[in-house]
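Quick one: this structure, given as structure tokens, is what I'll be asking you about.
With one protein chain held back, the other chains of the complex are shown just where they sit.
Let's look at chain A:
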């Protein structure tokens, strides 16, 4: 069962009334993952699949296909997924049932699925890529879901995309959302006095970052003194007390319950941090220093009640915390960004990591010399008036855009990406095909060698293909804005572009499966060939259907695609013939099917 998984499009509902968030549900061993389509949505879900009980709507009843999963260890929370159709739901249901038993079952070695255990992280990256790139999503849908390609094959050719993404991730971390945590409103069921808070790791992170005292309390109390659930219940009880602004009740409750008091008391860790930070503040806006210099407002000096000053409510009340303070604190934390690199589910790990980070930065506070120096330098730089002096020459990295058109192409989206240009290979289409043919001939003559086709050759084929179509886009209209494609009806244009991307995709897999060394590859090539001939006929159909005045241009566009496919077919036929000949000869070279 390892690595086996089910993936369906679903809508996730936190309650029955919830309209639902569209996204993917992916179930694999031990893990149930829901990724919403809208990356901004916070209803991302990840749960362990142990101890799941499920309820579902019956086919034939008027209800949509719903699957209700209740996870026992998670406070008995239930998750409802609405599927697109019943078969999808049944597949998921069966899978989960199978998972429940799988502990006893001996693990079958899967033949067709890859044994590569995908980490959740990788899955998330893939989902993210699919979400961000609709083109890719379409391809994925077309080929993977129609079983032309398997999931892994599809991604194998995009390792770079995955890899690059992970590099980018390590370089620049995701910022925090500006929204306040206090913005999370509890959901009520309307009948009882119960309220439910939905806590996501994101929210927990924010609470911990904004309220070090809560973080410390968590480390101290959980799990030795109370469970995580109790902890958060207490926390929200305290938040509720704040929101009522009834300090007397808060004080009374705090007196009774010392753990609750922790949340209600002013944050001492925060106060310490503040004292530390104030020393490093830019002297040109240090208003605290000002206060220290203000002798005219010595006790009871100056004017007290002339109306310029507001009526200050007693601030010494320790159970009072203002919205304004919260806002400032929140913004400061957002600005600081995600300072830890822990992407863990475990709340405790997050809490500890945050504490560590804070301690390190405190250690940095000792060596403020450099910071001071830098601060002073900045001050003197800013002190000057910018337009009275000669412009300061900051080091600039020159923008190297050779052909402005390339630049705008790449900005237009991922539709046109031009790999060949940078290499400066200037061979035309015919030369490229010449090369390809040559090598095919060569293969025919010498039989199968390894590698079957020189990588340069296949690269050539691809790059020329790409170039033809992207230049076709521009050459026809002198102005790139009036490119030919835009003159086509939108549907045709989309179709052309889509076919083009799928033709990029399919032959890539096709060529990479040679030499055929396993029965698996054999079936794969067969499937690919079918898909390609399918596309081929579609291209033909399209050519026929366009208006006559455009037909010439369209056929120009389509020709290289068809040529590429032709080359593939040719090779396939040749290979097939050769192999039948060989097998009829009865001689099977070692390792070849």
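Everything that follows uses one rule, which is that a contact is a pair of C-beta atoms (placed from the backbone, for glycine too) under 8 Å apart; a residue touches a chain by one contact, two chains touch by 3 or more; residues count from 1.
Definition applied: contacts and distances are computed from a predicted model.
K.L.:
According to its UniProt record, what is the protein name of the omitted chain, chosen from "Galactosylgalactosylxylosylprotein 3-beta-glucuronosyltransferase", "GPI-anchor transamidase component GPAA1", "DNA 5'-3' helicase" or "Trafficking protein particle complex subunit 6A"?
P.N.:
Protein name of the absent chain (UniProt record): "DNA 5'-3' helicase".
K.L.:
Check each of A:289, A:349, A:441 or A:541 against the chain that is not shown and name the one that touches it.
P.N.:
A:289
K.L.:
For the chain that's not shown, point to the residue among A:195, A:252 or A:335 touching it.
P.N.:
Answer from the full complex: A:335 touches the omitted chain.
K.L.:
Which residue from A:146, A:322 or A:577 sits in contact with the chain not drawn here?
P.N.:
Checking the options A:146, A:322 or A:577, the one contacting the hidden chain is A:322.
K.L.:
Please give every residue of chain A in contact with the chain that is not shown.
P.N.:
175, 178-180, 183, 274-275, 277-278, 281-308, 310-312, 315, 322-325, 327-328, 331-332, 334-335, 372, 376, 379-380, 382-390
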